[in-house]
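This is the structure I have questions about; it appears just below.
The other protein chains are all here in position, but one chain of the complex has been omitted.
Entry: chain A
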Amino acid sequence: MEEEMHTDAKIRAETGAGSSPRGPGCSLRHFACEQNLLSRPDGSASFLQGDTSVLAGVYGPAEVKVSKEIFNKATLEVILRPKIGLPGVAEKSRERLIRNTCEAVVLGTLHPRTSITVVLQVVSDAGSGAQLLACCLNAACMALVDAGVPMRALFCGVTCALDSDGTLVLDPTSKQEKEARAVLTFAVDNVERKLLMSSTKGLFSDAEFPSSAKLGPLPGSSSAWLRPRRLRNTSSASTGNRCRGVTPRAETSWGRGPLPPPPPTHPLQPEANQRPSLASRSYGLM
């Protein structure tokens, strides 16, 4: 995986240029995810990527209004609330992108005439639209997993920026995004590694595009957090499970002290603070 990343000569790994240093051998900034932190939604997740943080909650499968019901599959709804102000046209457009991406992976035919609602709240925003979209996609995916909604694959959102000399920078900071010639956001699924969603800003040539799409599945983001190696059973004071990305000693920056070493648990053994869910938890995990 790592070798493929380096054969493409046009990538440049940022070292300490952004607000936080990037992990060794990985050109992504610090990211972290926490699941099961809200009590009312069926599933919830909080995803932090660089300076952007999004909280997602999933309700479903639940009852649906007769006007919105589809006879043979579940109706998926996405609501995106910005950090400040009322939702506008840009939020509607992002809702459509996230909804269509979720619809492509969620097995809606298993729950006909029901509704699955994904609610996303932007908690902190570095001011970059593309980074926000990727973070929302990741948060939505993790929340759907936490809710136990059956999915045929997981997906991840990745942003990359093309600067004026054609160099590709993965996971750009807001400063890099502003100076870039084009910013591209992709959603890729983890089973077939196909491109699920693409949203671009700026001008770029078609020769530059395939290299950036090939790059989407490669970095640590999709391989690492989509297959969390251990589900840590954290102390009773904290709320939920944590899945860590490929970041060195990132725990402290998430606001909590160093964790005690986890008790050895079998990954598939049900843990004390997990709620039983409709579909098997092992969907997409491991």
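One rule holds for everything that comes next: a residue touches a chain if its C-beta (ideal position, glycine included) is under 8 Å from a C-beta of that chain, and two chains touch if they have at least 3 such contacts; residues count from 1.
To be clear about the criterion, contacts and distances are computed from a predicted model.
**Student:** According to UniProt, what is the chain that's been left out of this complex called? Choose from "Aspartate aminotransferase", "Exosome complex component RRP43", "Serine/threonine-protein phosphatase 2A 55 kDa regulatory subunit B" or "Small ribosomal subunit protein uS9m".
**Tutor:** Going by UniProt, the chain not displayed is called "Exosome complex component RRP43".
**Student:** Among A:34, A:171 or A:189, which one is in touch with the chain left out?
**Tutor:** Within the whole complex, the residue contacting the unshown chain is A:189.
**Student:** Which parts of chain A face the unshown chain closely enough to count as touching?
**Tutor:** 89-90, 92-93, 95-104, 184, 187-189, 192, 194-206, 209-210, 213-214
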